[in-house]
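Excerpt of the complex: some chains, original placement.
To keep things simple, chains are lettered A and B as they appear, and every chain counts its residues starting from 1.
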Amino acid sequence: MLLTVLYIIGITAEAMTGALAAGRRSMDLFGVMIIACVTAIGGGSIRDILLGHYPLTWVAHPQYILIICCAALVTTWIAPLMSRLRKVFLLLDALGLVVFSIIGVKVALSMEFGPGVAVISAVITGVFGGILRDMLCNRIPLVFQREIYAGVSLVSAVLYLALTALGQPDLLATLVTLAVGFSMRMLALRFNIGLPVFQYQGEHD
Amino acid sequence: MLLTVLYIIGITAEAMTGALAAGRRSMDLFGVMIIACVTAIGGGSIRDILLGHYPLTWVAHPQYILIICCAALVTTWIAPLMSRLRKVFLLLDALGLVVFSIIGVKVALSMEFGPGVAVISAVITGVFGGILRDMLCNRIPLVFQREIYAGVSLVSAVLYLALTALGQPDLLATLVTLAVGFSMRMLALRFNIGLPVFQYQGEHD
């Protein structure tokens, strides 16, 4: 199934960002594996827990954890190549973001939740892996601070929902959403498009 | 219903503390929304997950997320006024704390748990939103470090439980608990009453 292949590409890319983040904090191999797992399946796990969607994806299919650990290990080996692979990597990460968002919508809809919860589910699935990764690496989540990331997730979710509600075949809805979401993320990276930043200097509270 | 109105006041106040915390870290609008949501419904969500209380409050009523996002947006606009609004804000936050604690007790009791779990549920609901907010903003949770906050939650929970066990009508139990808890928090702020601090200088572990 197209979505399963893309999902595997997505968790592989996210596992690699996680492994690199762990490397930046000089973590040992266990830390690298854990951060990779949390980044790759953290968003989906939080979504499943919040919606009560049991069993969790990776609990039902623990082979995904194996894929993630392998991707993390490989990352530690090819790390010196990362600068040359940087563009490939951002491409895969963007693809993963949109794929995760679509999966988030589908899971919510499969549980008979409405469009509001479906969109929230999409954003959580797409974005919370990176948030958890940054929390474990003791830094403010990057996803709150730079080029549009969650906005891509939200737009993808709304688009996929709309196309599905309009009766479009699922394959078409998926491909169109992938194309639009991916392009949106690439454009944001190209032209450094970010959301407005809120700055507040008041005393605590 | 009184508690629903107070709950909305509570999540609005918590959304505002969340938005301000995000502003202090110069986060973009997505970060502001997420931190606001996590602060406002994070405690209740963790409680629902720990107790297995599905669906979560905001999943069943996603309009609360809308209220929170609006409150966060408004906060970014009125931020310059915050210093003058500081007292109003602390009042609403104290009200929210007690309301969340009462709701925590009620949810646990509705699931037939005993008073021990009900009190823990109250404290988690009242306090964990702020803990999550501070973790995402990469600082040690303020609730561990200053004027009595969780103690207010605990006392409110015990009082509400006692009044309910004594057969008091729910409205009376709610109002008395609100009055006592709110006063306790206001007094703690007024006279800088905090819990004893534990200081340990040993090597790690």
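Here are a few things to note about the model shown:
What we mean here is this: a residue touches a chain if its C-beta (ideal position, glycine included) is under 8 Å from a C-beta of that chain, and two chains touch if they have at least 3 such contacts.
Just so it is clear, the structure is predicted and the values come from calculations on it, not from any experiment.
Assembly remark, whole complex in this entry with 2 chains visible in place, copy number of the identical chain is 3.
Just so we're on the same page, only the chains that are shown with their structure count from here on.
For the pair chain A and chain B, the distance between C-alpha centroids works out to 29 Å.
Interface residues of chain A facing chain B in the complex, by the touch rule stated above, are 49-52, 113-114, 116-117, 120, 131, 135, 138-141, 143-146, 149-151, 194-202, 204-205. Contact residues of chain B toward chain A in the complex are 17, 19-20, 22-32, 34-35, 45, 49, 54-56, 59, 62-63, 65-66, 76, 79, 82-83, 86, 89-90, 93, 135-138, 142.
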